[in-house]
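Removed: one protein chain of the complex. Kept in place: all other protein chains.
Here is chain A:
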Amino acid sequence: MNVVKIATAGSVDDGKSTLIGRILYDTKSLTQDKLEAIREKSRQRGFDYLDFSLATDGLVAEREQGITIDVAHIYFSTPKTSFIIADTPGHIEYTRNMVTGASNSQTSIILVDARNGVVEQTYRHFFINNLLRVKDVIIAVNKMDLVNFSEEKFNQIKGEIAYLAKKSDYQNQHITFIPLSALKGDNVVKPSENTPWYTGETLLSYLENLGDKEEQEELQARFPVQTVIRPKTEEYHDFRGYAGKLYGGDLAVGDVVTVLPSATKSTIKSIQFFDKEYTRAKRGSSVNITLEDDVNVSRGDMLVKTGEEPAVVKQLEATICWMDKTPLQASQKYYIKHGVNDAQAKITELKTVVHTDFSGVQKDPSQLSLNEIGEIRLKVSKPLCVDSYKENKANGAFIIINPKTNTTSGVGFIK
């Protein structure tokens, strides 16, 4: 079955939780006991409707304050497709949480309150989905019931987003607009009679169909080695398997490969998965590869097809989103994690801070604070094998770790 990963984004009170609750309810994904708990809690709080946010806000503080603090993962399925929704909060630390949610999703739902139209937050949501090159973006124009299901209002929002989209450097992004009411259920799972002028799909049917046209772009094979398997048993005395997950492309027995960064060449002898051998491995597969020659390969090295090598660099230019309360400091040393590879890193230049409302950049800033996005140069302590994020997402992103606190402080997208 297809698995579709979705991130949601919306401002305060745009009705994200209600929308998710509505999807769960209408697809009959809420079990009786959970539904009963929501019914009971809603009643206790004096609501005359079912407060679906109770289904998704999992922490005490969230329920107390009626807001979403941290990303929650919600699972549901239809007979056709399995879905994982990363429900990201719109309130605090929004950029950080949105980037987190969007980094693991192929689709984003951006909620817009039909009464308010496109607001500053919408710019930010849209910007981040551009930056992360999320392929399918759904603009869910919610609360249509409160604007009398006005087609004019809907078209106005459509026009404003289309104007923004023109400024984006990611022109292959697919943007869909759906007018809906999460509270009443219009166009979420069931087509609405209130929007006769809307001929598109319901939200759910659109999402279901996404599973079928999962991106099939041709990517070059990238196989970062996670760990070397050496059983050292009688039976497998000389066995050296390179365990990893294949990002992009495919690899086959007999392919001539280059081991990076040493640039040693060899040939794939076998591709194994558990107790079976295969002739070819496809993208996304966690397999075990052996080589014809006894070359030196260790964790962090990368196997690629000879002739399709990525850049091997010790300096990088990247767009970075800062996620730490302590601002990014150019003089401070950090760790960088690129895929499974670690190195030390030094930010050599903070070139610009980018405004997420498409209004431009600030040159020569002194620092980059929490939730800000900037352009940086950095140098690393050992060579990394990288693609640009545009070419290969999995091999074009990295995280920055603060060595004092060990926390993940930022995420970068290689130019």
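Everything that follows uses one rule, which is that contacts are C-beta pairs under 8 Å (C-beta built on N, C-alpha and C of every residue); 3 or more make two chains touch, one makes a residue touch a chain; residues count from 1.
Keep in mind that, in the parts below, contacts and distances are computed from a predicted model.
K.L.:
Between "Aspartyl/glutamyl-tRNA(Asn/Gln) amidotransferase subunit C", "Sulfate adenylyltransferase subunit 2", "succinate dehydrogenase" or "Tryptophan synthase alpha chain", choose the name on the UniProt record of the chain that's been left out.
P.N.:
Looking only at the record, the undisplayed chain corresponds to "Sulfate adenylyltransferase subunit 2".
K.L.:
May I ask which residue of A:P179, A:G248, A:P261 or A:G339 touches the chain that does not appear here?
P.N.:
A:G339
K.L.:
Which listed residue, A:D48, A:D275, A:D294 or A:D364, touches the chain dropped from view?
P.N.:
In the complete complex, the chain left out is touched by residue A:D275.
K.L.:
For a quick check of understanding: of A:T8, A:S103, A:N129 or A:N142, which residue touches the chain that isn't displayed?
P.N.:
Looking across A:T8, A:S103, A:N129 or A:N142, the contact with the absent chain belongs to A:S103.
K.L.:
Among A:V189, A:L260, A:A397 or A:I414, single out the residue that touches the unshown chain.
P.N.:
Once the missing chain is taken into account, the touching residue is A:A397.
K.L.:
Could I get the residues of chain A that touch the absent chain, sorted low to high?
P.N.:
3, 31-34, 37, 41, 55-61, 63, 69-75, 77, 82, 84, 96-97, 99-100, 103-104, 226-227, 229-233, 235-236, 239, 241, 243-245, 250, 271-288, 299, 323, 335, 337-340, 393-394, 397-399, 401, 406-408, 411
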